[in-house]
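A protein chain is absent from this complex, but the other protein chains hold their places.
Up next, chain A:
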Amino acid sequence: MENLMLEGSAKTPKVSFNASEGFLELKGRSIPENSIEFYKPLNNWIDSYATNPKGLTSVDIKLEYFNTSSSKCILDLFKQLEKLNGDNTEVKINWYFEEDDEDMEEAGEDYQAIIDLPFNMIEIEEI
């Protein structure tokens, strides 16, 4: 299947969804007014990927900012991935946050509390 690659913008993150490598990345900021519109193609891509997923799917979330409108879309995305996590197909989330960014660290913990997937919390100098 085709990869989903989108350049980042002032309000939307860079998207790199690679089917053959089982590697999904969101990077930058997610603050669009209409998040549903932006996330729809991402949800659709994961739906197709779910029909033939890799043994290990690794998801890197490297967000600097996200708005509350995106927060539910990100949760939906995790819920799709949660369904993928099974005996033969494993899903791992790497949640990145910048040093001292307690708000982003907490946001990761909020998702971790709701979603039944392994979360790696990774502190880095700059996203």
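Everything that follows uses one rule, which is that a contact is a pair of C-beta atoms (placed from the backbone, for glycine too) under 8 Å apart; a residue touches a chain by one contact, two chains touch by 3 or more; residues count from 1.
Simple rule for what comes next: contacts and distances are computed from a predicted model.
Of "Alcohol dehydrogenase", "Class F sortase", "ATP-binding protein" or "Heme exporter protein C", only "ATP-binding protein" is the UniProt protein name of the chain excluded from the display. Interface note for the absent chain: among A:33, A:87 or A:116, the touching residue is A:33. Contact between chain A and the unshown chain involves residues 10-11, 31, 33-37, 65, 67-69, 71-72, 75, 98-104, 106, 110, 113-114.
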